[in-house]
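Excluded from the complex is one protein chain; the other protein chains are retained at their positions.
Now for subunit A:
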Amino acid sequence: MIKTEQLSKSYGQFVAAEDISFEVQPGEVFGLLGPNGAGKSTTINCISGLLKPSLGEVSINGYSVLSEAVKAKQSLGLVPQDLAIYEDLTGQENLNFWGQAYGLSGRQLKDRMSTVLQQVGLESRAADLVSTYSGGMKRRLNFACAILHEPRALLLDEPTVGVDPQSREHLLSAVENLKSTGTAVLYTTHYMEEAERLCDRLAIIDHGKIIASGTLAELRSHMGEKDLITLQGDFSQVSEQVLSDFEVIEWQDDSIRFMAADAASLLSDILSRFGKGQVKQTAVQQANLESLFIKLTGRELRD
């Protein structure tokens, strides 16, 4: 349904996306994970036709985004990262406008407006100006505008940034609902809990490249049964030999990250290897996407 093949986008010497290939099937949510500037939005913009790829192919519902743009776009819904609605219009007026942009009109448009307003929980506020909405309500309306025409493929670019828990729940439920009706969803986020809840398959992207991909279980297997331990303190005088029997990911004067199986039972032994006062803080993270990302890149997702 959504297919990219060796997609690359460069701006002069700077490569924003390189050799990105994946396919999202109907009824599947595919997550694209990565920190800010990793290349997620560039990939989304190439898929939606806003950017022309430097290399590679993109197709939606079997139509090439480059050579059959109109047909491809008819099957596509886009929820951009930033709000793209008119705040001086009502929710209803916004939906009416975006519905017409996707070719809906008359009775069909009215019915769809009513359905999506219900889906995102905004029926009671539809006649109010968007400027009177909370941030979360605006995000929900932004989402509703993209699904009016029942797209077969949906791109969501960090749709829950800055959203309150109630609105987040509305949005995540709506995505789950779309998935159940056979929509192919490409979902970018840096919230691990969202990715873990929604995504059937994931790709981790960093510096414009996919560095790992697979189902959640497959990605977790990269970590084995090990936990991620982070120590903070003063390690400028400590030799790396102290942790030679562990898989060290990052060693800095003020922090050390390393992997250990059954960290809880080993923690007292580990701390005894350091001098008094050297370790000021300790954190143990069980194997998850966040720790996988750190293992793969040495950086946190929210960096």
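Simple rule for what comes next: a contact is a pair of C-beta atoms (placed from the backbone, for glycine too) under 8 Å apart; a residue touches a chain by one contact, two chains touch by 3 or more; residues count from 1.
Everything that follows uses one rule, which is that contacts and distances are computed from a predicted model.
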{"item": "Undepicted complex member, UniProt protein name, chosen from \"Arginase family protein\", \"YeeE/YedE family protein\", \"ABC transmembrane type-1 domain-containing protein\" or \"ABC transporter permease\"", "value": "\"ABC transporter permease\""}
{"item": "Among A:37, A:103, A:135 or A:182, the residue in touch with the chain that has been omitted", "value": "A:103"}
{"item": "Residue of A:3, A:40, A:73 or A:152 touching the missing chain in the full complex", "value": "A:73"}
{"item": "Among A:50, A:161 or A:271, the residue in touch with the chain that has been omitted", "value": "A:50"}
{"item": "On subunit A, residues whose C-beta touches the chain left out of the figure", "value": "48-51, 69-70, 73-74, 76, 78, 80, 82-89, 93, 96-98, 100-103, 105"}
